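To start, I am sharing the structure in question, which I have written as C-alpha coordinates.
In this view, the complex is presented without one of its protein chains, the others remaining in place.
Let's turn to subunit A:
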Amino acid sequence: MTAVQNPPTEEALVSTTLESPTEAPVAAGATPAPLVRRRRGKKLTGYLLPVAVFAALIGVWYAITYLILDPGRRFLMPAPHTLITEALLDPVITDKVWPALGRSIVVTFTGLAIAIVIGMLWAIAMSQSKAVEASLYPYAVALQCIPILALVPLIGFWFDFGFTSRVIVCVMIALFPIVSNTLFGIQSVDRGHHELFTLHKAGRITRLVKLQLPAAMPAIFAGFRISAGLSVVGAIVGDLFFKQGEPGLGILLSNFSSRLQGAPLFFTIVVTAALGFAVFFLFGWLAKLAVGSWYDQSRDAS
(Lines give C-alpha, C1' and ligand atoms only; values in the text may rest on other atoms or scores of the structure.)
Protein backbone atom coordinates (compact mmCIF):
# COMPACT_ATOMS: atom_id res chain seq x y z
CA MET A 1 0.00 0.00 0.00
CA THR A 2 2.86 2.33 0.70
CA ALA A 3 3.79 2.27 -2.96
CA VAL A 4 0.33 3.43 -3.88
CA GLN A 5 0.18 6.04 -1.16
CA ASN A 6 3.46 7.70 -1.97
CA PRO A 7 2.43 9.55 -5.14
CA PRO A 8 -0.09 11.87 -3.41
CA THR A 9 2.61 13.26 -1.14
CA GLU A 10 4.81 13.84 -4.15
CA GLU A 11 1.97 15.55 -5.88
CA ALA A 12 1.32 17.70 -2.87
CA LEU A 13 4.97 18.71 -2.98
CA VAL A 14 4.71 19.58 -6.65
CA SER A 15 1.58 21.65 -6.14
CA THR A 16 3.12 23.64 -3.30
CA THR A 17 6.21 24.37 -5.35
CA LEU A 18 4.00 25.39 -8.23
CA GLU A 19 2.03 27.78 -6.08
CA SER A 20 4.94 29.32 -4.27
CA PRO A 21 6.34 31.40 -7.18
CA THR A 22 3.08 33.35 -7.41
CA GLU A 23 2.78 33.75 -3.67
CA ALA A 24 6.34 34.48 -2.73
CA PRO A 25 6.54 38.01 -4.23
CA VAL A 26 3.23 38.88 -2.60
CA ALA A 27 4.47 37.81 0.81
CA ALA A 28 7.64 39.82 0.24
CA GLY A 29 5.59 42.91 -0.57
CA ALA A 30 3.95 42.80 2.90
CA THR A 31 1.54 45.65 2.12
CA PRO A 32 -2.24 45.14 2.23
CA ALA A 33 -2.78 45.98 -1.45
CA PRO A 34 -1.08 42.91 -2.95
CA LEU A 35 -2.94 40.72 -0.46
CA VAL A 36 -6.27 41.95 -1.76
CA ARG A 37 -5.13 41.50 -5.30
CA ARG A 38 -4.13 37.95 -4.53
CA ARG A 39 -7.49 37.17 -2.98
CA ARG A 40 -9.31 38.63 -5.92
CA GLY A 41 -7.00 36.67 -8.19
CA LYS A 42 -7.98 33.46 -6.48
CA LYS A 43 -11.67 34.27 -6.82
CA LEU A 44 -11.12 35.03 -10.48
CA THR A 45 -9.46 31.72 -11.20
CA GLY A 46 -11.73 29.68 -8.97
CA TYR A 47 -15.13 30.99 -9.92
CA LEU A 48 -15.36 33.94 -12.28
CA LEU A 49 -13.07 32.64 -14.96
CA PRO A 50 -14.92 29.35 -15.60
CA VAL A 51 -18.21 31.22 -15.80
CA ALA A 52 -16.68 33.76 -18.17
CA VAL A 53 -15.30 31.03 -20.41
CA PHE A 54 -18.68 29.29 -20.46
CA ALA A 55 -20.45 32.55 -21.31
CA ALA A 56 -17.91 33.21 -24.05
CA LEU A 57 -18.51 29.78 -25.57
CA ILE A 58 -22.28 30.35 -25.58
CA GLY A 59 -21.56 33.75 -27.16
CA VAL A 60 -19.48 32.14 -29.90
CA TRP A 61 -22.28 29.66 -30.47
CA TYR A 62 -24.83 32.49 -30.92
CA ALA A 63 -22.39 34.34 -33.17
CA ILE A 64 -22.03 31.32 -35.43
CA THR A 65 -25.80 30.81 -35.58
CA TYR A 66 -26.79 34.41 -36.26
CA LEU A 67 -23.73 36.02 -37.84
CA ILE A 68 -22.13 33.30 -39.89
CA LEU A 69 -24.90 30.94 -40.98
CA ASP A 70 -27.53 31.92 -43.53
CA PRO A 71 -31.05 31.70 -42.10
CA GLY A 72 -31.66 28.68 -44.33
CA ARG A 73 -28.68 26.80 -42.87
CA ARG A 74 -29.23 27.59 -39.19
CA PHE A 75 -30.36 23.99 -38.53
CA LEU A 76 -26.63 23.13 -38.66
CA MET A 77 -26.06 25.04 -35.44
CA PRO A 78 -29.36 26.03 -33.86
CA ALA A 79 -29.13 28.78 -31.24
CA PRO A 80 -28.78 27.53 -27.67
CA HIS A 81 -32.22 28.69 -26.51
CA THR A 82 -33.92 26.74 -29.32
CA LEU A 83 -32.77 23.54 -27.63
CA ILE A 84 -35.26 24.46 -24.96
CA THR A 85 -38.03 25.96 -27.04
CA GLU A 86 -37.92 23.49 -29.92
CA ALA A 87 -36.92 20.32 -28.06
CA LEU A 88 -37.22 20.33 -24.28
CA LEU A 89 -40.64 21.97 -24.36
CA ASP A 90 -41.89 20.05 -27.39
CA PRO A 91 -43.74 16.90 -26.28
CA VAL A 92 -43.32 15.32 -29.72
CA ILE A 93 -39.55 15.41 -29.21
CA THR A 94 -39.43 14.62 -25.50
CA ASP A 95 -41.79 11.67 -25.94
CA LYS A 96 -39.02 10.22 -28.06
CA VAL A 97 -35.99 11.37 -26.05
CA TRP A 98 -36.97 10.35 -22.52
CA PRO A 99 -37.91 6.74 -23.36
CA ALA A 100 -34.75 6.50 -25.49
CA LEU A 101 -32.71 7.78 -22.55
CA GLY A 102 -34.35 5.15 -20.34
CA ARG A 103 -33.47 2.36 -22.78
CA SER A 104 -29.89 3.55 -23.12
CA ILE A 105 -29.53 3.70 -19.34
CA VAL A 106 -30.76 0.13 -19.02
CA VAL A 107 -28.32 -1.05 -21.72
CA THR A 108 -25.44 0.91 -20.14
CA PHE A 109 -25.94 -0.48 -16.66
CA THR A 110 -26.70 -4.03 -17.75
CA GLY A 111 -23.54 -4.05 -19.84
CA LEU A 112 -21.50 -2.47 -17.07
CA ALA A 113 -22.78 -4.92 -14.46
CA ILE A 114 -21.88 -7.89 -16.64
CA ALA A 115 -18.48 -6.37 -17.43
CA ILE A 116 -17.81 -5.87 -13.72
CA VAL A 117 -18.63 -9.48 -12.87
CA ILE A 118 -16.69 -11.00 -15.78
CA GLY A 119 -13.81 -8.52 -15.48
CA MET A 120 -13.25 -9.04 -11.78
CA LEU A 121 -13.49 -12.84 -11.98
CA TRP A 122 -11.09 -12.76 -14.92
CA ALA A 123 -8.59 -10.61 -13.02
CA ILE A 124 -8.92 -12.63 -9.81
CA ALA A 125 -8.29 -15.86 -11.74
CA MET A 126 -5.17 -14.30 -13.28
CA SER A 127 -3.95 -13.03 -9.91
CA GLN A 128 -3.98 -16.51 -8.43
CA SER A 129 -1.59 -18.15 -10.84
CA LYS A 130 1.16 -16.98 -13.17
CA ALA A 131 0.17 -19.70 -15.65
CA VAL A 132 -3.41 -18.47 -15.76
CA GLU A 133 -2.19 -14.90 -16.14
CA ALA A 134 0.12 -15.85 -19.00
CA SER A 135 -2.71 -17.69 -20.75
CA LEU A 136 -5.49 -15.17 -20.23
CA TYR A 137 -3.87 -11.74 -20.22
CA PRO A 138 -3.21 -11.67 -23.99
CA TYR A 139 -6.95 -11.86 -24.57
CA ALA A 140 -7.55 -8.88 -22.31
CA VAL A 141 -4.99 -6.96 -24.35
CA ALA A 142 -6.55 -8.18 -27.59
CA LEU A 143 -9.88 -6.90 -26.33
CA GLN A 144 -8.28 -3.51 -25.88
CA CYS A 145 -6.39 -3.52 -29.18
CA ILE A 146 -9.05 -4.81 -31.57
CA PRO A 147 -11.30 -1.91 -32.52
CA ILE A 148 -14.58 -3.14 -31.07
CA LEU A 149 -16.38 -1.20 -33.80
CA ALA A 150 -15.01 -3.73 -36.26
CA LEU A 151 -16.77 -6.50 -34.38
CA VAL A 152 -20.09 -4.73 -33.96
CA PRO A 153 -21.56 -5.87 -37.31
CA LEU A 154 -20.54 -9.45 -36.46
CA ILE A 155 -22.25 -9.21 -33.10
CA GLY A 156 -25.43 -8.07 -34.85
CA PHE A 157 -25.00 -10.91 -37.33
CA TRP A 158 -24.82 -13.48 -34.54
CA PHE A 159 -27.11 -12.14 -31.87
CA ASP A 160 -29.62 -10.17 -33.88
CA PHE A 161 -30.02 -6.45 -33.53
CA GLY A 162 -31.85 -6.15 -30.24
CA PHE A 163 -31.08 -5.64 -26.58
CA THR A 164 -28.63 -8.57 -26.31
CA SER A 165 -26.35 -7.25 -29.02
CA ARG A 166 -26.31 -3.77 -27.54
CA VAL A 167 -25.38 -5.18 -24.13
CA ILE A 168 -22.63 -7.32 -25.65
CA VAL A 169 -21.11 -4.25 -27.30
CA CYS A 170 -21.15 -2.46 -23.91
CA VAL A 171 -19.51 -5.41 -22.18
CA MET A 172 -16.74 -5.68 -24.76
CA ILE A 173 -15.94 -2.00 -24.63
CA ALA A 174 -16.13 -1.75 -20.82
CA LEU A 175 -14.30 -4.94 -19.91
CA PHE A 176 -10.62 -4.07 -20.24
CA PRO A 177 -10.27 -1.28 -17.65
CA ILE A 178 -11.94 -3.50 -15.06
CA VAL A 179 -9.68 -6.45 -15.83
CA SER A 180 -6.48 -4.42 -15.88
CA ASN A 181 -7.28 -2.24 -12.85
CA THR A 182 -8.40 -5.17 -10.72
CA LEU A 183 -5.29 -7.13 -11.64
CA PHE A 184 -3.04 -4.13 -11.04
CA GLY A 185 -4.68 -3.47 -7.69
CA ILE A 186 -4.28 -7.04 -6.53
CA GLN A 187 -0.69 -7.21 -7.69
CA SER A 188 0.25 -3.94 -6.00
CA VAL A 189 -0.41 -5.22 -2.51
CA ASP A 190 2.34 -4.24 -0.11
CA ARG A 191 5.00 -6.93 0.35
CA GLY A 192 5.03 -6.43 4.11
CA HIS A 193 1.32 -7.15 4.23
CA HIS A 194 1.84 -10.33 2.23
CA GLU A 195 4.57 -11.44 4.63
CA LEU A 196 2.28 -10.79 7.56
CA PHE A 197 -0.31 -13.10 6.02
CA THR A 198 2.33 -15.69 5.10
CA LEU A 199 3.72 -15.61 8.62
CA HIS A 200 0.33 -16.45 10.03
CA LYS A 201 -0.31 -19.14 7.44
CA ALA A 202 -3.28 -17.49 5.78
CA GLY A 203 -4.82 -19.55 2.99
CA ARG A 204 -5.38 -18.37 -0.56
CA ILE A 205 -9.02 -17.42 -0.06
CA THR A 206 -8.36 -15.64 3.24
CA ARG A 207 -5.54 -13.70 1.63
CA LEU A 208 -7.75 -12.75 -1.29
CA VAL A 209 -10.71 -11.70 0.83
CA LYS A 210 -8.95 -10.04 3.73
CA LEU A 211 -5.96 -8.55 1.95
CA GLN A 212 -5.86 -8.46 -1.83
CA LEU A 213 -9.39 -7.39 -2.70
CA PRO A 214 -9.68 -4.68 -0.03
CA ALA A 215 -6.26 -3.33 -0.97
CA ALA A 216 -7.23 -3.33 -4.64
CA MET A 217 -10.53 -1.48 -4.09
CA PRO A 218 -9.24 2.01 -4.99
CA ALA A 219 -7.83 0.71 -8.29
CA ILE A 220 -10.96 -1.35 -8.93
CA PHE A 221 -13.21 1.67 -8.43
CA ALA A 222 -11.02 3.75 -10.72
CA GLY A 223 -11.58 1.03 -13.31
CA PHE A 224 -15.34 1.08 -12.72
CA ARG A 225 -15.40 4.77 -13.41
CA ILE A 226 -13.54 4.49 -16.70
CA SER A 227 -15.66 1.51 -17.73
CA ALA A 228 -18.91 3.26 -16.85
CA GLY A 229 -18.04 6.04 -19.30
CA LEU A 230 -17.10 3.49 -21.94
CA SER A 231 -20.32 1.60 -21.34
CA VAL A 232 -22.30 4.73 -22.21
CA VAL A 233 -20.29 4.92 -25.43
CA GLY A 234 -21.05 1.24 -26.05
CA ALA A 235 -24.76 1.77 -25.62
CA ILE A 236 -24.79 4.63 -28.12
CA VAL A 237 -22.53 2.87 -30.62
CA GLY A 238 -24.58 -0.33 -30.50
CA ASP A 239 -27.68 1.72 -31.16
CA LEU A 240 -26.15 3.63 -34.05
CA PHE A 241 -25.09 0.44 -35.73
CA PHE A 242 -28.10 -1.74 -35.24
CA LYS A 243 -30.73 0.92 -35.94
CA GLN A 244 -33.43 -1.58 -35.21
CA GLY A 245 -35.67 -2.46 -32.31
CA GLU A 246 -36.70 0.02 -29.66
CA PRO A 247 -34.76 3.24 -30.27
CA GLY A 248 -32.14 4.33 -27.75
CA LEU A 249 -30.28 7.64 -27.81
CA GLY A 250 -28.04 6.48 -30.68
CA ILE A 251 -30.93 5.81 -33.01
CA LEU A 252 -32.50 9.15 -32.12
CA LEU A 253 -29.25 10.98 -32.88
CA SER A 254 -29.09 9.25 -36.21
CA ASN A 255 -32.76 9.94 -37.01
CA PHE A 256 -32.66 13.62 -36.02
CA SER A 257 -29.53 14.21 -38.05
CA SER A 258 -30.89 12.50 -41.17
CA ARG A 259 -34.09 14.56 -40.87
CA LEU A 260 -32.05 17.76 -40.42
CA GLN A 261 -33.77 18.43 -37.07
CA GLY A 262 -31.01 20.60 -35.61
CA ALA A 263 -32.46 21.59 -32.25
CA PRO A 264 -33.66 18.06 -31.30
CA LEU A 265 -30.31 16.66 -32.44
CA PHE A 266 -28.37 19.10 -30.26
CA PHE A 267 -30.73 18.49 -27.37
CA THR A 268 -30.20 14.72 -27.62
CA ILE A 269 -26.45 15.25 -27.70
CA VAL A 270 -26.70 17.28 -24.50
CA VAL A 271 -28.83 14.55 -22.89
CA THR A 272 -26.27 11.92 -23.94
CA ALA A 273 -23.46 14.01 -22.53
CA ALA A 274 -25.41 14.46 -19.31
CA LEU A 275 -25.76 10.68 -19.06
CA GLY A 276 -21.98 10.36 -19.44
CA PHE A 277 -21.37 12.97 -16.72
CA ALA A 278 -23.95 11.41 -14.41
CA VAL A 279 -22.38 7.98 -14.71
CA PHE A 280 -18.89 9.40 -14.16
CA PHE A 281 -19.89 11.28 -11.02
CA LEU A 282 -22.01 8.40 -9.75
CA PHE A 283 -18.96 6.16 -9.73
CA GLY A 284 -16.78 8.87 -8.26
CA TRP A 285 -19.28 9.13 -5.44
CA LEU A 286 -19.50 5.35 -4.99
CA ALA A 287 -15.70 5.14 -4.83
CA LYS A 288 -15.63 7.84 -2.19
CA LEU A 289 -18.24 5.96 -0.22
CA ALA A 290 -16.34 2.69 -0.49
CA VAL A 291 -12.71 3.70 0.02
CA GLY A 292 -12.71 7.46 0.63
CA SER A 293 -12.23 7.04 4.37
CA TRP A 294 -8.81 5.46 4.03
CA TYR A 295 -7.67 6.20 0.50
CA ASP A 296 -6.81 9.62 -0.85
CA GLN A 297 -8.63 9.75 -4.16
CA SER A 298 -7.56 13.23 -5.16
CA ARG A 299 -4.67 11.88 -7.19
CA ASP A 300 -6.77 9.77 -9.55
CA ALA A 301 -9.81 12.03 -9.68
CA SER A 302 -9.56 13.41 -13.14
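We adopt the following convention: a contact is a pair of C-beta atoms (placed from the backbone, for glycine too) under 8 Å apart; a residue touches a chain by one contact, two chains touch by 3 or more; residues count from 1.
In the analysis below, contacts and distances are computed from a predicted model.
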Which of "Polyamine aminopropyltransferase", "ABC transporter ATP-binding protein", "cytochrome-c oxidase" or "Carbon-monoxide dehydrogenase medium subunit" matches, in UniProt, the chain that is not displayed: "ABC transporter ATP-binding protein"
Across A:95, A:160, A:195 or A:246, the one contacting the chain not displayed is A:195
Listed in rising order, the subunit A residues that touch the chain left out are 1-2, 5, 190, 192-193, 195-202, 206, 210-211, 214-215, 217, 291, 293-295
